[in-house]
Structures are given as structure tokens and as C-alpha cells.
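Heads up, one of the protein chains got dropped from this complex, but the rest are sitting where they should.
Going by the order they are written in, the chains are A, B and C; count residues from 1 in each one.
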Amino acid sequence: MDQIGMAVLGAGYWGPNLIRNIRAIGDADLRWICDLDVARAERANGPRSTTRVTGVLDNVLEDPDVKAVCIATPAATHVEVGLACIESGKHVMIEKPLALSSGDASKLAAAARDAGVVLMCDHTYCYTPAVRHIRSLVQEGSIGELQYFDSVRINLGLVQTDVDVFWDLAPHDLSILDFILPPGVHVEAVAAQGADPISAGRACLGYLTLRLSSGAIAHAHVNWLSPTKIRTTIIGGSDRIVVWDDLHPTQRVSMFDRGVQLNGGLEARRDKLVSYRLGNMVAPALPEEEALQVALREFLASITEGRAPATDGNAGIRVIRMLEAASRSMELDGATVPVEA
Amino acid sequence: MDQIGMAVLGAGYWGPNLIRNIRAIGDADLRWICDLDVARAERANGPRSTTRVTGVLDNVLEDPDVKAVCIATPAATHVEVGLACIESGKHVMIEKPLALSSGDASKLAAAARDAGVVLMCDHTYCYTPAVRHIRSLVQEGSIGELQYFDSVRINLGLVQTDVDVFWDLAPHDLSILDFILPPGVHVEAVAAQGADPISAGRACLGYLTLRLSSGAIAHAHVNWLSPTKIRTTIIGGSDRIVVWDDLHPTQRVSMFDRGVQLNGGLEARRDKLVSYRLGNMVAPALPEEEALQVALREFLASITEGRAPATDGNAGIRVIRMLEAASRSMELDGATVPVEA
Amino acid sequence: MDQIGMAVLGAGYWGPNLIRNIRAIGDADLRWICDLDVARAERANGPRSTTRVTGVLDNVLEDPDVKAVCIATPAATHVEVGLACIESGKHVMIEKPLALSSGDASKLAAAARDAGVVLMCDHTYCYTPAVRHIRSLVQEGSIGELQYFDSVRINLGLVQTDVDVFWDLAPHDLSILDFILPPGVHVEAVAAQGADPISAGRACLGYLTLRLSSGAIAHAHVNWLSPTKIRTTIIGGSDRIVVWDDLHPTQRVSMFDRGVQLNGGLEARRDKLVSYRLGNMVAPALPEEEALQVALREFLASITEGRAPATDGNAGIRVIRMLEAASRSMELDGATVPVEA
Partner (left out) sequence: MDQIGMAVLGAGYWGPNLIRNIRAIGDADLRWICDLDVARAERANGPRSTTRVTGVLDNVLEDPDVKAVCIATPAATHVEVGLACIESGKHVMIEKPLALSSGDASKLAAAARDAGVVLMCDHTYCYTPAVRHIRSLVQEGSIGELQYFDSVRINLGLVQTDVDVFWDLAPHDLSILDFILPPGVHVEAVAAQGADPISAGRACLGYLTLRLSSGAIAHAHVNWLSPTKIRTTIIGGSDRIVVWDDLHPTQRVSMFDRGVQLNGGLEARRDKLVSYRLGNMVAPALPEEEALQVALREFLASITEGRAPATDGNAGIRVIRMLEAASRSMELDGATVPVEA
């Protein structure tokens, strides 16, 4: 098969990861790295490379051999840069969040549809072996009915200058939730509580509560100010409960047989408090794959096969609508507000 | 010194812990164990004991050598049993929650004041070496200004038949928060989000957000349905951040030098994401003491010294007012509601 | 059933645990606590108890209602105290090590046989749910052939004045190994390497290597000087490998499907180094029971049923012979020496 000519736009934090992974895929040919800061793009390119570097987007867009573009520029530029690429007929993969408003995200989706190109939102976590495994457990019904989803994503990060902690970190949790939800279930409403204890001008830590159409609840704790790093998600089902600890490389996913029962008196309670779980636990053997590489392969496959990627523009739009509802909830002192359908 | 004659009322889940600890204190003499289920009281007493067992509260109240009573009956009975003891001139220590309403709790406090007896609320966690250490760090200013408080208390527990998960588990978190708050700071408002995914008739998992008068935020996640047991609290200060992991016996308290700075550009961000913390961490050597024994010693000391215990009736009332605000917030779909002053 | 009258000899470190557990068993009646330090025995007895306390062993031996005695005196006294009890017709359970020489241990076993009383060695760990589960896995063949056994038992302990770290700590590991060995397999030889870095006059940390008759290897690291506490045992089998982490209360036993294969070239190696295990892991739900209580029930059952207990005098003798071989190996600079059959 011919290689697909590619370009990476943005050589800041995430760009080098894209570059490294594109280079590791035989089907792709990285032709350009573009960044307004050309020296940074040069550093990201590395020595002895024939990949070209530029600070001018048009150089990339005018190269007919560039078929697909990965956009890792600041979120505020996604809509403009993305539309330029789409209008030049390039397939695009855009970092999360897809845009800073659902209106802009919808423009990207409409433009891609009109141009007949792929629009993929790089919800990287959805491509981890853990999340794909959890998705199959949820959607095949092996956890029973989804009852709750609780995610903690905290550690020491730089306080962003353009977005608050919800828009910076929660897209991970929200895109994972969106990805694993059983068919027919969606997020109906969001309540957000945030705080800015260091007077940064925006929320630096916060809590999202999401109400699902099935009656289940989801919650995410995002925090830039925590000295400890925690990335743990609990997915509670009526039959099994799954714990995903992304920082435990040899046991990322633990599946517990369901343990709580309503019957039993005070004597039973004591036993249950002592025996922390009643059923066996199974930790499945999962492959060790870099999620971004799996995501890039999905991008290329969706181009080749002429189909939507697993995390398409609509997934990006849904996540942004949850974030918009969170922002409105913050303005309403934490009230629960509906998510735009 | 003469021993203080004591009685334990309620031989269910918590009673045996009270009995064991009272017996280990030389200053106390356990004269009675009282429970409507006399056989259960007999089992709690154990063999070859001259401690008397009864199902009739009056037998205890009429014993003039009983000076102090520990009440571990169901929460709904606290006010009636507590008032009877107080009116008999007994000093009382009552399990959390002090009562099921702030009105009832205030009645207990007023009665104790009128009778000149000690009323202590058994906020056991406040007597752990970890919490006492954290309290001194906060109140002596060595963490700087308190910025956030985040507590997770989840594991598999029996779904209670009389109270929801907030009233069952959150008194621990709220009493700890109340205990460590710097002078002049109090909880102003509460928002609560709960869920009952197993149709138990009451919230089985939930999230509390508390707004402090200083502008800081506190949050508690309580959950009866989690297969993993987590008991971790983060106390964020402007100078240091403390992580208390109650399930890590050899390193319960970790104090991190503050790491987040507002300056620094995009390049700095990458470094910070890689290096999870910037400062040293110190885990202080803490004694291994059973908190309940320390609490009982405080109860006896407050009796002997004629002073209020560290967790007195007022502390119990403050915690109940937070719980009442949480219940109102639940009725208002998660809206933030003020705590009664 | 009538209760069995019991006595505890020795109220030092372990005695209070025996007392507490005997009291929790309905079938036993603790009549006496005996210690040369009577005040210590009084403290161990606790208040309001009708259990009698004495410093004179004969008081216990002359009580015809005492049928069974638990001996928790210093190891050097086990043989003398044990023989006195046996000769008085008492069934005896003796703390590990059974004696300080296999000759003395054999005297105890012979005396018990002659007197028709039970002699049990309190190899407490053999009565944990974890070890019993592992034993059944090994003996039922579900791990395949036993290939290796690796045990680490280290933490900060007091440097003993009478025995070295091998005789103090390794009886745990050796008794567990002895307990789980498949039928027909025994320990043939021992090599020991010890060190006394603090000039205590005896080894304070050391390493035992044991050669099994099946060709398998066992190893134990025992250490009084470690600041971290580790109690982890790996039991490698040809089909499955079991990891027992006694300090991980919610996941004490982990069973891994066998992952190593001999075939595969250099390319395969890289994959294996990245994916730490190839098969699923199962952590069985185990009951939370106090091992000492299970041991005491076994002691009482062996008396009632007139049979040998699961850890009888012969088990105690086998463990001591391994320790004696270890001591000889130390004298021979770590050479591998045979264990007396």
C-alpha cells in the first residue's frame, strides 16, 4: 500500500508525541512539521531528518502529497486551522478539545462532511487497551447495568492561561465516559463545582457530576494542584464493578464480582465491613500498546476505508456540550443544568 | 485516683470496641453493658466477666457508681437515651451522628449544660495521630493558607436501613474538616449530589461540596458500593500539601512542599507534567495508637477536669447542620444551600 | 458440649493474643494465666475477670479442670515447661520454635505420645486463609509442579537476646513451606548467609536457601533491621504462580497464569519485557479470619477428636532441623549442609 503523506501542526507539548508515533507507523510518511516557532519545530523534527519544517501553514496545505494532518496547536486555533485544512481537502485529526465552543466544533464537522474528509477528535484515552476492554465489558452487558462512573484525574500541572481545569483535563474523562456508554444512554445534565484557590483567574480544581439518561450518575474530580498523581476510574455495574488504575501498569484493570446485597441485618453488616469484597477479582492480561499509535492507526484506517473514526467530530461535539453545561453550572453556583442535545 | 464507673449502651457494631477499650484503661471501671438484645450484650461482655449485663436502661441509670455512659445505640435513639442519661446525672459520650436533627442535638447540648455533665460526640477520627498532626499543621500555619480539602471514603458496606450514605459515612469527613479548620473559618454552604443505583430507597453513593468562609473548597466522596476501599484525604495549603492515606499504615501522612507556580510558559508545563512534584516530601513518624482509646481518655479527662471535650456537643451540632444542608441540597437537585449558623 | 478448661503460660508478647482468642471461643474456658511476672499476668488478664492469675506453674498443673495449656514462655523454657504440662496429663500447644534443639523437640513429641496427649506447635501462619488456600492449590496440583518458593519477611524488630534472626523469624517461613509442600517432597539441604552489622552478637539479617527433594529451590530473607515491612511470598509452579502479600489485606493472594516459555527469539524477548505477564490474574475472595483463632480451634478439635493437629510435634521437629542445618551452614561460611532426616 502507498504511504499516506502527513503533516503535524503544532510542535509544543503534544506534537513530538504525534511525530514519534507517525514515524513508527509504516503506512504513514511524515512530510511536514509546522509551527509558528520554527526553531521548536526543528527541535521536534530532530537531526538528520528529511521531513520539512515550516512556520507557514500554506506550505503544508499546498503540498498535494499531504493527505492527512494532525492538529496540535492551541485549542483556540483549532477551528481556524482545522477549517483551512479541511477546505484544502486534507483529512484532519484534532487534539481535544475539538474547539472552544460547540458552535465551532459543529462548523468543523459540517465542513468535513461537505468536503468528504475525515474529521477525527484525538480522544487518546479511548484507544488504550484498558478503555477498549472496559467499553466491551459495558457494551456486551457483562457488568450488568451501568450504575455509576467515578473518575479522579489529579496531579501537579501547569495552570493554563487560556482554559480552566475542566476544559483542560475533563475532556479525558468525558470522552472516556462518552466512549463506553451503552447504546441509547447519554448524558442529560451536568453540575460543576470549581475553585481557584491560587487566584489564577480560572478554576484550578473542580468536580463534575453528570446525570445519565438511564438514571446512573457519573462524577469527575480534576485538579491541577495535587501533589499526588491519581488516575483512577471506577465503573460500577449491577453485576460487576471495574476499577481502572492507569498508574498501575501491571494491573490496570480489575474486575470484581458484585458484592453488595440489600438483605442482611446488623450482624451481616459487621461481616461485610470486615470482608471488603465478596467475590473473586480478575485482572485481565492486556496488551501494552501506546494509545496514540492506536489512535493514529484508526485515523489512517478511517481514511483508507472511507468511514467515520471511532471518535469522530460528533464525539468531540458531545464532549464540548458537556463542558459548556459545566461552565453554565459554574455560573449558576453549581446548579444542575441540562446538556444541549 | 479512683476509677470512673462506666456503662456501655448498645452492643451492636461499635459497642464491642468501646468495651474493649474501656477495659484497657486503668482509670475506668466498666460496670454495665446494656442492650435490648441481652444475648448480644452477653456475647459482647465475654466469659468470666463480673461486668453486669442488662436489657433495662434503668438498671444502669439507677447505679450511683456509674458516672459516665457511652451510647452506641441506633442514631434514631440517641436523643431519647442521651437525655435519660443526662437527666440521671451521667456524663455521656454519644456515637456519631449525635442525633438525626440539629434540633435534637441542641436539646442534648442544652440538657448537658443544665445538668452540668460532659457531652462528648465520639468523632473518633479526630483522635487519630494523623488527624491530630494535620490539625496542628493547619492551625500553626505550617501549610500556609488552607486552599482545599478533598476526602474519599468508599468501600463495600451494608446499605443502611435508616440513614443514607451521607448520614452514615460523611460525619467522619465533616467532623475531621470541622476539627482541623483554622480559627475563624467555618463551612458556609453545601451542595450534595447523590444516587441510588440499586433502588435502596436512599442515596448509596454521593458527593458533597462545601464552601468555606475563607473561600476554600472542601469535597467528600462517600460510597457504599465500591469494591475497593479508599480512605484518602488531601489537604491543600498555599505552602504545603498534606496527603493522608489511612490505609497505608507505615506512611499515613505525607507532607509535600508546595509545587505549583503561576509563572512559566508552555515549555515549563512539559517539565512539570513529567516531574510530578518539585519539593521534598516528609512522612512524619506518628505513634500507633487506637483512636477510640485516645477518645475515651479525652472523655475521662474532660470529666475529671470539668471542661469541654475536644469534640463536644457543639461540634456534633455543626456536623449535623452540614448534613441537614446536604439533605436540603439533594431535594433541590444539587443546588448550593447555606449551612445554618 | 462441655467447655475445655485452659491455661495460658507466659503473658509477654504473644500471651495476650492467646488470651483474647481463647475468650472468643465458646468451647474454651480460660481458667488460669501464669507468668513469673504476676503483675504482667494481671495486666494481661484485664479487669473484672474471674480467670485466676499465678506465678506458680504447679497451681495450674494441679487444677484437674485444666485440660489444655498454651505455652508462650521464652523458647529456652519450652522443653521444661512443656514436659511438666505433658507429664501432668495436659494437652499442650507450644509457640514456635517448639524448642531450641531437635533433641528437645523430640523429647516433647515422645512424652506427648507416651502420655496420650496432643502436642501442637503453634505455626500460626499455617492457619491463615491465605496459606490454607495456597496449600490446597499446591497439593491439588493446580499450580502444576512446585518450582520455587521465595519469601521475604523483614521489618524493624527488636534484636533478640537469646536467638538470632533465623530462629526468631524463619520458623514462620519454614513452617509455611513445610505445610504446603506436596506429598513426598521434603527439604534436603540448607545454606545460610547471615550478618550482624550492629555487633549484636548474633545474625540480625540473613538469607536461607533450601534445596527440596524434588529439585525445587526455596529461599527466605529475614531481617530485623529493615525500615520497610515486607511480607511477600512467591510460590512458582509450572502452570501457575502465586504471590502472597500478607500486607495487602484486600488482595492477599494473586494467582497468575504461567507466562514464561522457552521458545521465541530476540524479538519475542522485547515483547515479554514490556508485557509483564501474559495470562490473566485471579485474586480469590478469602475470608477474614484471625489465624490464631483458627489455630486454637484446631487445637481443641484435635483434643476432642483424639487426632494429631495439622501442625503437630513432627512439624515442629522438621522446622527445627532446618534451623539447625542453617546454624551449621553459618559455621561453615554458607556451605550447603544436609537436613537431618
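A few remarks follow.
Note that in this section contacts are C-beta pairs under 8 Å (C-beta built on N, C-alpha and C of every residue); 3 or more make two chains touch, one makes a residue touch a chain.
In this text, all values refer to a predicted model and were calculated from it rather than measured experimentally.
The chain not displayed here makes contact, within the full complex, with A, B, C. Among C:57, C:70, C:216 or C:320, only C:216 touches the chain that is left out of the view. Checked against the hidden chain, the listed residues C:64, C:227 or C:306 yield one contact partner: C:227. Shown as candidates are C:57, C:75 or C:191; the residue that touches the absent chain is C:191.
The missing chain lies against chain A, touching residues 23-24, 29-30, 46-51, 228-229, 250. Although one chain is not drawn, its touching partners on chain B can still be listed: residues 249-251, 254, 257, 274-285, 287-288. For chain C, the list of residues touching the undisplayed chain reads 12-13, 147-148, 150, 152, 155-159, 191, 193-195, 197-198, 200, 205, 207, 209, 215-217, 219, 221, 223-229, 234, 236, 238, 241, 243, 254, 256, 259-260, 262, 264, 266, 268-270, 272-273, 276-278, 281, 333-336.
Quick note on the criterion: only the chains that are shown with their structure count from here on.
In summary, the pair chain A and chain B forms a contact in which both copies contribute largely the same residue numbers, shared numbers making up over half of all those used. Chain A and chain B have centres, each the mean of its CA atoms, that are 38 Å apart.
Contacts with at least two other chains are made by residues 250 of chain C.
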